[in-house]
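Shown below is the structure under consideration.
Every protein chain of the complex appears in place save one, which is left out.
Chain lettering (A, B and C) follows the sequence in which the chains are written, and residue indices restart at 1 in each chain.
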Amino acid sequence: MNPNASDLLTIGSRQFHSRLLTGTGKFKDLAETEAATQAAGAQIVTVAIRRSNIGQNPDEPNLLDVLPPERYTILPNTAGCYTAEDAVRTCKLARELLDGHNLVKLEVLGDAKTLYPDVVATLKAAELLVADGFEVMVYTSDDPILCKRLEEIGCVAVMPLAAPIGSGLGIQNKYNLLTIIENAKVPIIVDAGVGTASDAAIAMELGCDGVLMNTAIAAAQNPVLMASAMKKAIEAGREAFLAGRMPRRRYASASSPVDGLFL
Amino acid sequence: MNPNASDLLTIGSRQFHSRLLTGTGKFKDLAETEAATQAAGAQIVTVAIRRSNIGQNPDEPNLLDVLPPERYTILPNTAGCYTAEDAVRTCKLARELLDGHNLVKLEVLGDAKTLYPDVVATLKAAELLVADGFEVMVYTSDDPILCKRLEEIGCVAVMPLAAPIGSGLGIQNKYNLLTIIENAKVPIIVDAGVGTASDAAIAMELGCDGVLMNTAIAAAQNPVLMASAMKKAIEAGREAFLAGRMPRRRYASASSPVDGLFL
Amino acid sequence: MNPNASDLLTIGSRQFHSRLLTGTGKFKDLAETEAATQAAGAQIVTVAIRRSNIGQNPDEPNLLDVLPPERYTILPNTAGCYTAEDAVRTCKLARELLDGHNLVKLEVLGDAKTLYPDVVATLKAAELLVADGFEVMVYTSDDPILCKRLEEIGCVAVMPLAAPIGSGLGIQNKYNLLTIIENAKVPIIVDAGVGTASDAAIAMELGCDGVLMNTAIAAAQNPVLMASAMKKAIEAGREAFLAGRMPRRRYASASSPVDGLFL
Partner (left out) sequence: MNPNASDLLTIGSRQFHSRLLTGTGKFKDLAETEAATQAAGAQIVTVAIRRSNIGQNPDEPNLLDVLPPERYTILPNTAGCYTAEDAVRTCKLARELLDGHNLVKLEVLGDAKTLYPDVVATLKAAELLVADGFEVMVYTSDDPILCKRLEEIGCVAVMPLAAPIGSGLGIQNKYNLLTIIENAKVPIIVDAGVGTASDAAIAMELGCDGVLMNTAIAAAQNPVLMASAMKKAIEAGREAFLAGRMPRRRYASASSPVDGLFL
């Protein structure tokens, strides 16, 4: 029995058991994409509209053949967009291709080298998309003020990076992430920067609602086994968060928790 | 299907599927001990002979009623012993109480405040116990030289601390732990210091063969849920270790992994 | 002899020997302000125009009596401003009070609780101030894209936070800071978050051009001694940066530096 079977993740109008969202790029082939996605237990899979074929090219292999929309919530993303206009256009294209599907992941990049977001353009695109009826999940920096503003604009989930996309460096600024979580009324989903299972667990222990990853799975030596590791790590971190961890002490006999002494 | 069903932990003459070893003290009552141990999926449970009733006091509740030796490998430990002699005597008592059972966890403490081991007395006790036919799992500091010596003496598993017993501080010296693992021909099992799920995952990702914990589960607000978290974290960390994590990079476009640059 | 006597910090049209900029608030009294500033060896001192008397109230003690502009470069700041308009107005007031002095430190806050910047309003205010002839040093988040944009607007120094103002948590995101430094053509000065001497040294070792601090000195038990510590830490970190640190290795006999293995 899963101890937290009733612990659901609500994003906009949808609900999910899984808190591990996966990317679909960077895998060797569609068979690996399928196997890794299944091992991850993902229910939401994100698709880079500019790079993946979900029907634009009828003669080529279609990602949706291995990740059918009946089974997965397809989350089109705007990877590769550097302006608000481009991102908005890409979301509209996705909506057409997916028969009116309105859930999208917005990312507007500031720099091809680091793939860090352009937060000003992101704010602008988010406003346009919300006004146009999209349910917007939004990739952003870990700036607590901006994350709150994106929520106020009407985004259904805010997705701060933990470290640069594709870096695998793990969570760099836990205090920022904690502040973002404390302030939020929508789900906070770490997007980018997770490198291994413990990174994902840490994100969840901080109180994140989910984690989205791609490279950490696809660039492991054994992607399918790493996908399984990530599934368990996300559940472990979530349960640890819900279970309430023991206080840290210098040693067992210490009469009180570590008081502001952290080394 | 468990992706690593054939990945067994061999300790002396025994084999185990679970890599999470749990303590039996510090729980509210025997019912909680039982429920948490089950949720942890533990196969080896350690029992402080000086503090737990496994038959010494026939009129009191017996720990073995909820953790029957037919189902669990009982690992008597010498918690509370401060000399080699005391520890050896305690192991012999355990062997008698458990009908010749020869697997023990040796700990000789140096200090009641920190519960740090007395490594000199530990070495001495280990020699005596091995000579007397015990299969010795041994709690020690994270000193790579001592860990190797304990293996050479004939201990069947070496159990360095990650941080002080009962502290929940997490792994303090990852480089030492890695060196210990690289040098070892017997299982290295982190004993003490884990505080939450990600700590356990990190230990496994470093290549540890298992983790033993008690306070991290028993002192959580919800011990049974934390036990489940720990089970998944140990599996997640093990699978991530076996899967081979992605290399760290400054950002996705970096042509090579982070070269000696670690911040 | 100071090994780096010729190693000057150039900010806009001015040059400095000292790379430690200090705040003037939070001290017990003006005598302590004076003593700590001297012990810090600061040449640039920042003054919150909305909170400090530099002549607005002719009948009250004037900060400039202990920190005379002939000796210190006074850096008026806009602490307490939450809109671009307020910040611009405050800078203009400062310029009047200081007889045309055009060097200012811009901060536009997003939140009274965390004192995190409002980066959108900061960008707007920076544009207005640069257009009005100010030399703008600008407090911001550690977002590499925004830091570059502030430089492109014409700011003479960019001042990312290391951690929240007044937190003393030390540098949270070293990778971001390093990326900001690598991208920059103007001085990068860590503003906010330093708590003790080693934090300041780390900032300089990363390649920052300077550090601005207030609480770390003023809230130490002995502010004047801490000011001296900070002076030395800044110099130590700068010299270590210029000297080029040894590569990290697992141990002395390792044939190569730690390759992407960082724990």
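Just so we're on the same page, contacts are C-beta pairs under 8 Å (C-beta built on N, C-alpha and C of every residue); 3 or more make two chains touch, one makes a residue touch a chain.
The shown structure was predicted, so the numbers you read here are calculated from the model rather than taken from an experiment.
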{"item": "Which of C:Glu107, C:Asp143, C:Asp191 or C:Glu235 contacts the chain that the document leaves out", "value": "C:Glu235"}
{"item": "Touch criterion as defined above, residue of B:Asn53, B:Thr83, B:Asn102 or B:Asn176 at the omitted chain", "value": "B:Asn176"}
{"item": "Which residue of B:Pro144, B:Gly166, B:Pro187 or B:Gly237 touches the chain not shown here", "value": "B:Pro144"}
{"item": "Where the missing chain touches chain B, by residue", "value": "110-111, 114, 116-120, 123, 141, 143-146, 163-164, 167, 169, 172-176, 179"}
{"item": "Contact footprint on chain A, counting only the chain that is left out", "value": "174-175, 178-179, 206, 247-248, 250, 257-260, 262-263"}
{"item": "Interface with the unshown chain - residue positions in chain C", "value": "3-4, 39, 112-115, 164-169, 195-198, 201-202, 205, 215-216, 219-226, 228-233, 235-240, 242-254, 258"}
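Basically, only the chains that are shown with their structure count from here on.
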{"item": "Rounded Å distance between chain A and chain C, as computed from the means of their C-alpha atoms", "value": "34"}
{"item": "Numbers and ranges of chain A residues touching at least 2 other chains", "value": "114, 164, 167, 169"}
